[in-house]
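Below: the structure, in structure tokens.
For this view, one protein chain was removed and the others were kept in their places.
First chain written, first letter: the chains are A and B, and each begins at residue 1.
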Amino acid sequence: MENFLGYKNRRWMWINLALVVLLAILYLFDHPIGGRSGNSWLGWIYGFLAAAGILYLMYFGVRKRSYYSTSGTVQGWLAAHVWLGVALAIIVPLHCAFSFGINVHTLAYVLMLVVILSGVYGAVCYVGLAPALRVHRGGGTFKEILNTLRQVEREVLATASAGGEGVKQLLAVADFPFEPDVWSCRRGKLVPEPNRAREAEILAKLSEQEQKAGLQLLAHLAKKRQLAIQLQADVAAVSRLQLWLYVHLPVSFALLAALATHILVVFLYR
Amino acid sequence: MAQTEDKGGDSDKTLGRLSLSTLLPSKAFLSIALALLVLGLFGILPFVSSNKRTWATGEMSRAHAMLSNNCSACHAGDFSKINDNACMRCHALTKHGESLKDPHRRNEVFKHSCVDCHQEHDGSEPERLSPRESALCTSCHASKQGDSSLAVASWAAHPEFRVALPSGAHDFQLVSLADKGKLVDESHIKLNHKLHLKPGLRGQDGKVNLQCRDCHVSTADGKVMQPVNMEKQCKICHGLEFDPRLPGREVPHGSPDLVYKFLYAEYSKLFLGAEEATLPAGFERSRPGQESRLVEASKNAFTRASVEDEARKAERELFTRTACLLCHETSERSESPESLNSGQISAFTIEKPRIPSTWMPKSVFSHSGHEEVMCEECHSGVHDSTRSSDVLMPEKAVCLECHRSDMHAGSASTDCITCHSYHEPQGLPASDKRRINEIVKELRRQ
Partner (left out) sequence: MADHFEVAIIGAGPAGLAAAANAAQHKLSHVLIERREIGNTIYDYQLRKFVMAEPGKLPLRGQIPFQAGTREQILDAWNKAVAACAINVRRAEVAAIKKIGEHFEISSKEVICTAKHVILAIGVQGSPRKLGVPGEAAPVVAYTLSDPDQFQGKDIIVVGAGDAAIENALGLSDGNNVSIVNRGDDFPRAKDANSAKIMDAIRAQKVRMYANSEVARLEPGIVVLNTPQGEESVACDHLIARLGCILPRKFLESCGIQFPSADAAAVPIVTARYESNVPGLYILGALIGYPLIKQAINQGYEVIEHILGHAVEPADQVLVDEKLAVLPGSSAQKLQTIRSALPLWSDLSEAQFRELIIESTVRVLKDGEIVFQRNDYTDTFFSIVEGEVQIEVPHLADGIKLQTGSYFGEMGLMSGRRRTATVRACGRCTLIESPRKQVLKLVNSVASVKREIDKAFLLRALETSVFPEVSRSVLQAVVSRAQYRHFKKGEALFKQGEIGDVLYFIRKGSVKVSRRHPTGQEVTQTYLPAGSIVGEMALLSEEPQPRSASVAAVVPCEVVAIQKSDFLEILKSNQAARHRLTALARSRELENASMPVDPQLGSVLDFMMAQGVTDADNFLLIDSDRCVGCDNCESACAATHGGYSRLDRKGGKSFASIQIPVSCRHCENPLCMLDCPPDALTRMPNGEVVIRDCCIGCGNCVRNCPYGVIRMVYQDETSSGFSLFSLFRKIKSDEHHGPAKAGKCDLCSSLSGGPACVRACPTGAAMRVNPSRMLAILAEKR
């Protein structure tokens, strides 16, 4: 991978893979009296490791904003963050010896899984969607595209108001409202297919003078369509790049709360 | 210029809707809200209420299920381990609680508490509640703990079994089954297993083939064999008739003195005042022409002396020729019969039999579970044993045939706990059962 996940020859991937394999092997060779549990020696050690891991993962949020820090680069930290997160999804069940139930302890694990899965989704989005973002390839910012689109709309209106009844009819058929927001852009249905047959029908009935205006109208609307499609795609893509974080971040804080409760309770009620 | 300014406001609003940061609450807000929610529901709520189910790390075992809603039944909730007293609240009322007396507790070096081995919250079919692993025991017993005989690192390294053999008049001594020289069962009983197991023995109602179970009956719980009872198992063939003239009349199976007393009383009754009608067969008064010798004798001289005489004669017969001698080691007293208390003291003594009732007192063995195995599979020397001093208890190798860990389809258990108990379990008396219920009810109310 020549992306951030493969930072420095996939260093963090190998390190975490080795860690998981090592811990799994130790787990398999551990046969404490009474069977494996989170309360055995190994269970305690793994528990501390996992808790330390979670705190390290949370610390990424601090490092990302420590602009003066020279400890590695944010890219390296992100690679470490992602791979450690994936590793923890396996280490925690090793810690509790796969005993789950309806309690706050399993809740912590479930929340952690939600965080990890949302993070993996985010990482996949980062790697996969980044090349598709036209907005970063000189397609203009949302503001610019929208302004251009509104400009085109104004031209359309001007052309229509200057024209006669036939042109106005054409407008009614070919135009479409465009009030985008993130959710409708994600649904991707804002821009309807043009009704070419009907447009041709109306055009045919127009006088030559009107036809010119009508064709100009259609040309403008084609541009509007193109801009709308671009904006819709870009807004959807950018939202995909951002939405997962609205799950990842809050749930990780909920995880912290659950984790703290878990640790407190298992020591309070030994 | 002016035109775009008019639309400026609209564009800004629209622009805002294109960005998630305007449409959704801020991530910081969501984080704090969600964290507080989790903390409240799963941290604070259980803390203040009595329902702490979400804090339990697993289901309670079925034995303790009634305590599920009351954490303080066991937990102190102050970062301390569960105190033994918490367990003892119920478990002390049993003889089980006498485990305070068990060898483990008596050892001051031994510092384990109940929860070190018995772990709850392992689900309704817990493995950890009563762990069976040998490692539990060998973790201490692998090295010699004082008594060198206690050093057992594993089942494979288990030393040869030891049986309790009578030693001296009152004691028993543990002798290893490997120690063939010392393996003599000085039971003072004569029994020839080989003879008894021969087919076609003369029995009560004709020929009989004796089986082990004809003499050895197991206890109600099937665990061990009851001691062989003479009246129930031997008398059927080995009657205690003492006088051919009195067929069917038997002495009781008791001490020699009791036997003599019985004999004396019998003859007394017979000779001194019993009605003819009551006389047993053979003791008919003489009819003209049909006088028995005995009656003749008695008619002529039924005195106390003749009672004693008969009694002593019968006694001698029993102790030196017939019944008693068959099984017991009899010996004649040194005093002359005349000097002994007439009618009270026997002229013979018997060596008190000392038959071990618990052959292997250090373990807990149960025949139930071994019903499918034939007796001679384990007690293999029985068909060749002619002397009762033979020790016919199975050696470790016998058990090893099934109780080994290298069999493909699984084996019988090889845990230490299988044969040795940790605590000394006893049955629970009914009154204690009632008390337990009351305690539990109390705990549930808390």
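Methods note: contacts are C-beta pairs under 8 Å (C-beta built on N, C-alpha and C of every residue); 3 or more make two chains touch, one makes a residue touch a chain.
This is a predicted model, so every value here is computed, not measured.
J.: What are the shown chains that the left-out chain touches?
T.: Contacts of the unshown chain, counting the full complex: A.
J.: Quick one: say which of A:29, A:68 or A:267 touches the chain that got left out.
T.: Here the residue in touch with the unshown chain is A:68.
J.: Per the definition of touch given earlier, which of A:17, A:89, A:129 or A:219 contacts the omitted chain?
T.: A:129
J.: Going by the contact rule already stated, which one of A:17, A:49 or A:241 would touch the omitted chain in the full complex?
T.: If we include the chain that is not displayed, A:241 is the one touching it.
J.: Would you write out the residues of chain A that touch the absent chain, in ascending order?
T.: 3-4, 7, 62-70, 73-75, 77-78, 125-126, 129-131, 133, 135-138, 141, 238, 241
Keep this in mind: only the chains that are shown with their structure count from here on.
J.: Just how far, in Å, is the C-alpha centre of chain B from the one of chain A?
T.: Distance between chain centres, rounded to whole Å: 69 Å.
J.: Inside the complex, what are the residues of chain A that reach chain B?
T.: Contacts found on chain A: 31, 33-35, 37-39, 99, 101-105, 107, 111, 142-143, 146-147, 150, 154, 179-183, 185, 231, 235, 239, 242-243, 245-246, 249-254, 256-258, 260-261, 264-270.
J.: Any idea which chain B residues touch chain A in the complex?
T.: 3-4, 7, 11, 14-15, 17-21, 23-24, 27, 30-39, 42-43, 46, 53-59, 71, 75, 77-82, 117, 119, 122-123, 127-128, 131, 133, 135-136, 139
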